[in-house]
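Before anything else, here's the structure in question.
Here the complex is missing a single protein chain, while all its other protein chains stay put.
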Amino acid sequence: MNYKDIREECVASNKELQSLGLIDITFGNVSVLDPAAGVFAIKPSGVPYDALTPEQMVIVDLEGKIVEGDLRPSSDEPTHRRLFIELGDKGITSVVHTHSRNAVGFAQAERSIPCLGTTHCDYFRGAVPVTRPMTVEEVEGAYEWETGNVIVELFSEVNPLEVTAALVRNHGPFVWGKNGAKAVETAFALEIVADMAAKTLALNPAAAGAPAHLLKKHYDRKHGPGAYYGQK
Amino acid sequence: MNYKDIREECVASNKELQSLGLIDITFGNVSVLDPAAGVFAIKPSGVPYDALTPEQMVIVDLEGKIVEGDLRPSSDEPTHRRLFIELGDKGITSVVHTHSRNAVGFAQAERSIPCLGTTHCDYFRGAVPVTRPMTVEEVEGAYEWETGNVIVELFSEVNPLEVTAALVRNHGPFVWGKNGAKAVETAFALEIVADMAAKTLALNPAAAGAPAHLLKKHYDRKHGPGAYYGQK
Amino acid sequence: MNYKDIREECVASNKELQSLGLIDITFGNVSVLDPAAGVFAIKPSGVPYDALTPEQMVIVDLEGKIVEGDLRPSSDEPTHRRLFIELGDKGITSVVHTHSRNAVGFAQAERSIPCLGTTHCDYFRGAVPVTRPMTVEEVEGAYEWETGNVIVELFSEVNPLEVTAALVRNHGPFVWGKNGAKAVETAFALEIVADMAAKTLALNPAAAGAPAHLLKKHYDRKHGPGAYYGQK
Partner (left out) sequence: MNYKDIREECVASNKELQSLGLIDITFGNVSVLDPAAGVFAIKPSGVPYDALTPEQMVIVDLEGKIVEGDLRPSSDEPTHRRLFIELGDKGITSVVHTHSRNAVGFAQAERSIPCLGTTHCDYFRGAVPVTRPMTVEEVEGAYEWETGNVIVELFSEVNPLEVTAALVRNHGPFVWGKNGAKAVETAFALEIVADMAAKTLALNPAAAGAPAHLLKKHYDRKHGPGAYYGQK
């Protein structure tokens, strides 16, 4: 068995999705990239999380060729791949997709998740954007690859290293990070802030949100050069 | 003990309803049809799920006669039977009824569950419809049989093999499938999409929903002739 | 130890409140009446549910005298007593009080819980009413006894054997039944129908509710002379 490290990280991260209550049935998947080898491990399609083994992970290269694996990869594999092509050389080695319910609520409402407070600021430097509608051609063509493309389009306006998630319209969230554990944690934080934002907007549909200085302060104290949250 | 297979599948599926959190108290039931024998196994009325045994399942034929069983069948038995008469020769061998809370929310609001995103598209080819109001005569007459009739009326506009669920107005969901496990999974998916739809409509009461090409794409990639979701 | 039966039923029912998730901290209590002896057992005030023992239950007579017990009874004791005086000779031997969150939502919104569907009809023959505001004199006087009085006032319009619960305005639900297990089950059903009603009203603020013939049908099939729900 080759690619043991990314296979094991991929299994552990997929199982963590389930432990955190982020997925129902088989609605979600994690992939983990080995940047040096130019391949990633991804969950096989439609297989329950409980019984996943490192051997079952499918190893795919950046052209979409299955390098190792007897099972079909997640049908979302081209979306993950598109993101690794864009972000792999920027230190992103894991992509997570879920249908977590509050984040899906925003995606189906065709709304970005606004930055309403410090919980959000601690994870995302600004609103988590929703993609534009996909065209008939995109949906009927290489659908999952085009799904990656509409996410990547957002990066002209949003820094993907500071806002490490996006909502695919009428679908749900994709999240990325420097490793599987971090990407899954961010997917969990996204669902939490979506829940908080829904509660907030129910109480005050015109909530102004966190001011820019509060966003900068919280984001930087955790992620900036002078970060002082957590241990050294 | 005859009809061992459908008795066991019926017990397992009823217990799975409880494991998935789809029922409270004794508000739900699953039945399983043996099409060759023309009989189905159904949960006895008002009996808790934990202690259900295959022996307790009630075996009923398609005329409503109890073929085997010392206990009363679920009071909803005629509704299940009506659906088996309509759908049994189309490969449907299990019917599930729950009072899962979000699906009931739509049924009580007298609204169909609109198709707002891909989670819905993956299970149902379009909105999950709500039945018309039942007349005084229908309610005071053969109520549970007539409940089946108002569901069957919907099939003039909705293909019951593509939208495998309906909401009985002011009541709750009935769901069907090719076996007990699949029908229960669909009842779970229905509750999930109802939850997501409620969250969506709270954020955007005018949400446009998944466009037709997205619905077709997702439904077909899982259920169409060229399906590529899951394993071969 | 006298009154062993009602002490044990009282402990079991109080613990069941917690198992069902109906109470937080110590926000709830169950009492059980021995009609022949003219006394009831009630939870001691402020004591956690986990460690409750039959010996700790406080035995109170219908004049409010503590017959047996080293601990203070629940501060709501006079409300329970007022209800037993009114309903004890009608077969009601248990009273439950909770602060279950959805039922409290209606009580604080100063709204009755309307009968919107069959889940409600199966338990309550019509809306679960909310009490009138209590006067300054009532609150500053024998507050907990007066709380019982405003509940009893509702019985001029609602049959307490058919609608076995009420919401005390700006407070929460009181529920009663023929024994502890049944009263607790009804308190659980009340919270479920309150949750469903809140979800329904969010989707359709003008929801018409279950028509009278549907209410009669469901209530009677479970509670009427020709009841056919459950086992004989």
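Every chain is named by a letter (A, B and C) in the order it is written, and numbering of its residues begins at 1.
Quick note on the criterion: a contact is a pair of C-beta atoms (placed from the backbone, for glycine too) under 8 Å apart; a residue touches a chain by one contact, two chains touch by 3 or more.
The shown structure was predicted, so the numbers you read here are calculated from the model rather than taken from an experiment.
Every shown chain touched by the omitted chain in the complete complex is listed here: A, C.
Listed residues C:7, C:80 or C:171: the one in touch with the omitted chain is C:171.
In the full complex, chain C makes contact with the omitted chain through residues 24-25, 27, 44-47, 71-72, 75, 99, 101-102, 104-111, 133-134, 136, 139-140, 143, 170-172, 198, 201-202. Residues 116-119, 185, 188-189, 192, 195-197, 199-204, 207-211, 213-214, 217, 221, 228-232 of chain A touch the missing chain (whole complex, contact as defined above).
Here is the rule we use: only the chains that are shown with their structure count from here on.
Annotation of chain A and chain B: not jointly contacted by any chain, touch as defined at the top. Put simply, chain A has to spin 180° for its C-alpha atoms to lie on chain C, with the angle rounded to a multiple of 5. Residue positions of chain B with contacts to 2 or more other chains are 201-202.
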